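Input: a single structure, listed below in structure tokens.
The complex appears here without one of its protein chains, the remainder shown in place.
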Amino acid sequence: MRRLVRLTFLASVFLFIPDPANAAEEVSVPEILELGAELAGEEVTVEGELVGDYGFRDNGWMWTQLNGDAYVQRPIREGGQALGANVGIAVRVPVELTEALDPPGRYRNRGPVVRVTGVWKYHDSTRPGESYLQVQSLTVTEPGRQLNEEVNWTAVILGALLLVGAGVIALLTRPKDWQRPTFRC
Amino acid sequence: MLIRPVTEDFKVIGFYMGRIFLVVAAASLLPLTWAGLARESNPFGSFLLMTGVFALLGVIGVRLAPRESELDWSHGMVVVALTWLIVPMIGAIPLFLSGHFGRPLDALFDAMSGLTTTGLSLLSDVDHVASSLNFWRHFLQFLGGQGIILAALTIFAGTGGITLYIGEARDERILPSVTSTARFIWAVSVVHLIFGVTSLGLVGWQVLGFDLDRSLFHGLMVFFAGFDTGGFSPQSTSIGYYHSAIFETVTALLMVAGAMSFGLHYALWRGPRRSVFANLETRTILSTFGFTMVLTILGLAATGLFVDVAGLTRQGFFQVLSAHTGTGFSTVPPAELAKWGGLAFGGVAIAMALGGMGSSTAGGVKSLRIGLTIKAVVNQIKQVLLPEHALVGTAYHQSGRKHLTPALIQSVMVISLLYVALYLLGAGIGMAYGIPLQEALFESVSASANVGLSVGVTDPSMPILLELVYMLQMWAGRLEFVAVFSMLGFVYAWVRGK
Partner (left out) sequence: MTGPRDRKWLSFQGLAGGLAMFAVEALIVLGLAAVAWLASVLILAIL
């Protein structure tokens, strides 16, 4: 009987041990930027689009930027509205987690949307004054994809016409030598 | 009695503006070519349109030439003021057509901010903007920092050159002719371009681990914005994007180079070099750099935002340098900068307001005016303290020995007061919209002194009137008022003259 009680007690203890993967606080990029100091040293999970460049440094880390703004789901190239500046944080990812990552977001490219968990380093003393997320785990939730680009034929035709027009006016109204103006200052 | 301008006056103005537009049209071929090579079809069409508009206006302008006329002072000033209004209007075409702006006024704001080397931006989603468009934004800062007029003066010989040169807020004649001076300025810029792009590109490639082409891209963009103290950046997190003290150091060198007067560059290059540190302007700016840096670091330490020496040094140094040189690069996000209250805010705001050296790419009141003002005040105090008939020396060193005359003091005071009035105007209008004093003043000083640091007031949702006021501040601040007032006087004479 005592053995049964002991086993039941041990089993119930395990039920209450938190799953390490769920210990991280779920936050958004704007929240990290707003609460920077309060979240210093905390483990957080955040989702967003990787943009810019993948900077593979010698020390086994890759640096890039994680954006958590409206353009992640509604890029401007796909009819999204111009809603202001990007909202992003720096992420420092172990190189081994970056295998097979799609190219980062740029023009005509929506970068991979990833879910990362890591420690938020605020004004890190080991990297004087810098703030960034030191990533421990990374999952791709949406792969990167190409964005369409439409040619603005109106602008092309109008521009060409204006250039031709300028050339024609220049040729037709070219002054003869005796007509050249003189200027004094 | 006001004399109304006649048709000949408009023809003269149109002729010179036409020449300048042709130069800008030629410059527009660069982003057009970039878009073509990068196969960015959408921007390509926009740049073609922009180039066409500049070319057509240019040709029409030069064909207006009257048979005989003189480019006098007022003509020159009007040319400068109008050029700096119209070039951003046309230069905004590719920006607006990109879809990254909600309304045309926002695109014009960015074009004006680029050309005046301010750096405040209403661009949405810069992280996904076309590389050719990013190049155009940054190239606008290069063009504006060097001076559009200067660009034109290197090509066409200087009839009217000196008027145009001075109208663009340059008063240093480094070489005997304005054209030679213009070419020297370009030579210094090209040398720094080679150095800057190579150094930043190498750091990006070898230290930061970027691809080589991207390293060079970042290097070129940061050079344009750094040397011309503009402050645009190819990514949304400004210089903070690079997370590299080495990158920041090279950038700092470019910012210092940009904030130095070209006369100083000349003295350093050709000699005499000792005179550099004897100059009132050099001593003033080094002193104000030191003062504002200490003030800011004290403020940051007091608020506990940075608690270690290295972090405090690095962030305080870079932000104050960025503010004082009028660049506007940032290593901290706007939301965090807004939290730099107290002395830190004071230090950065004062640094922005004071500005760089005269005849440089920087904005603000300028260190020569600050130095002369301090000297005038000290002299005044001496005169009061010393016996009535005592003589107080009025000499100062600025590329040679000069004297502080009443006329010079008056001119310095007037321009300085106009800057202060501009700072307060923008702050007042911001406060009228409910923006707190600290933020309203910061953003107003940033716009007027062509710095570009932002605490978040500059946003696509900002009121239109405030947006227009900031644009006016950027324009007037860059041209140091004289050309602006001349143009207003010209318009007034046209309306009310006889």
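In this document, chain identifiers A and B correspond to the written order of the chains, with residue numbering beginning at 1 in each.
By our rule, a contact is a pair of C-beta atoms (placed from the backbone, for glycine too) under 8 Å apart; a residue touches a chain by one contact, two chains touch by 3 or more.
This one's a predicted model, so the numbers in the text were calculated from it and none came from an experiment.
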Exercise for review: For the chain that is not shown, enumerate the shown chains it touches in the whole assembly.
Suggested key: B
Review point. Which of B:Leu280, B:Met293, B:Leu372 or B:Val412 sits in contact with the chain that's absent?
Key: B:Met293
Review point. Of the residues B:His128, B:His265, B:Arg369 or B:Arg478, which one touches the chain left out of the display?
Key: B:His265
Point to revise | Residue touching the undisplayed chain, where the options are B:Leu175, B:Ala335, B:Ile374 or B:Val392 | key: B:Leu175
Point to revise | Residue of B:Leu2, B:Leu37 or B:Ala187 touching the missing chain in the full complex | key: B:Ala187
Review point. Among B:Val207, B:Val276, B:Ile374 or B:Val392, which residue is in touch with the absent chain?
Key: B:Val276
Revision key, fill the gap. Interface residues of chain B toward the undisplayed chain are 175-177, 180, 183, 187-188, 191, 195, 249, 252-253, 256-257, 260, 265, 268-271, 273, 276, 286, 289-290, 293-294, 297-298, 301-302, 307-309, 312-313, 316-317, 320-321
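Please note the rule applied: only the chains that are shown with their structure count from here on.
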Point to revise | Computed distance of Cα centres, chain B from chain A, in Å | key: 29
Study note, to complete from the structure: Residue positions on chain A within touch of chain B in the complex are 33-34, 36, 51-58, 62-63, 65, 67, 69, 71, 75-77, 80-88, 90, 105-107, 109-110, 123-125, 127-132, 147, 149-156, 158-163, 165-167, 169-170, 173, 175, 179, 181-185
Study note, to complete from the structure: Within their complex, chain B touches chain A through residues 15, 40-42, 44-53, 55-56, 58-60, 63, 65-72, 97, 99-102, 106, 121-131, 158-163, 207-211, 214, 218, 235-237, 240-241, 243, 245, 305-308, 310-315, 331-333, 335-336, 459-461
